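What you see is the complex with one protein chain gone and the rest in place.
The block that comes next holds chain A.
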Amino acid sequence: MIRVVFMLLLMGIVFSCAPTRFYRTLDEGEHAISANVLGPVINVPGVSPMPIPLSALGYGYGIKEYVTVFGNWHTTAAAFNVWQFDAGASFRVWQNTQKTMGVSIAPVANIMIGKTASDFRLYPQLDMNYYINYPVKQKEGKFRRNDFFVGFDNWFDLYNMQAHGEPNAVKWLWNTHVGTTFTRNRWSVQVELKLLAPYLSNEDIVLDYVSPLGNRGAMGIYIGIVRTLGGKK
């Protein structure tokens, strides 16, 4: 049972499988490369709850101070011969005058390509985030500024039919998340907790998702590392 549950739960590969992208826009002309791992947490019988080992490599570029375009290649999916990418843009729609907090939205296209034309999938996504900068005291009275962020992401499954001609009853999947980013020089580490589809039952499926809500939704844990290049020093 362990093997079948573990592997079938890897089917969670594409279920909101990525951490939040660029809730804070890059500086104009700034580049960022990133890598992230982990995903929804599942119970593996006889072992322990563990996050699905999803992974992705990404790139972002600040075309304006308030607009960052980005793309990601999902490497765990690639290991299963599924070419999954996401591409989008993050728009900062509000920022306070001290530039210590802001709000951004990010439309994203999730693209998946399998073996045949009928295996192609496109899922639009829209993220909304609020972030706030908080200072962390360092040695010699200096401060390092980290971020706290919270938001929603929304996946839209626009396909009308599911398997065997059954109607697709859930065309909008929303998730909520909270996270923090630790920044030092050009490096940042992002740690995020997601609550995936908290309104949907997680019972009677082959995957045994772990959720703080019990029989609804799933919890996800994501860790990412980002290195910025160029832009303002």
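Methods note: contacts are C-beta pairs under 8 Å (C-beta built on N, C-alpha and C of every residue); 3 or more make two chains touch, one makes a residue touch a chain; residues count from 1.
Please note the rule applied: contacts and distances are computed from a predicted model.
In the listed set "ABC transporter permease subunit", "Phenylalanine--tRNA ligase alpha subunit", "AB hydrolase-1 domain-containing protein" or "Aldehyde:ferredoxin oxidoreductase", the entry agreeing with the UniProt name of the missing subunit chain is "AB hydrolase-1 domain-containing protein". Touch with the chain that is not drawn comes from one residue among A:L54, A:A106 or A:A197, which is A:A197. In the complete complex, the residue from A:V47, A:A109, A:I132 or A:V206 that touches the missing chain is A:V206. Summary of contacts with the chain left out: across A:K64, A:R121 or A:R216, the touching residue is A:R121. On the side of chain A, touch with the chain left out of the figure occurs at residues 1, 3-4, 6-15, 33, 35, 57, 75, 77-82, 112, 114-116, 118-119, 121, 123, 155, 157, 159, 161-164, 166, 168, 170, 173, 197, 200, 203-207, 227, 229.
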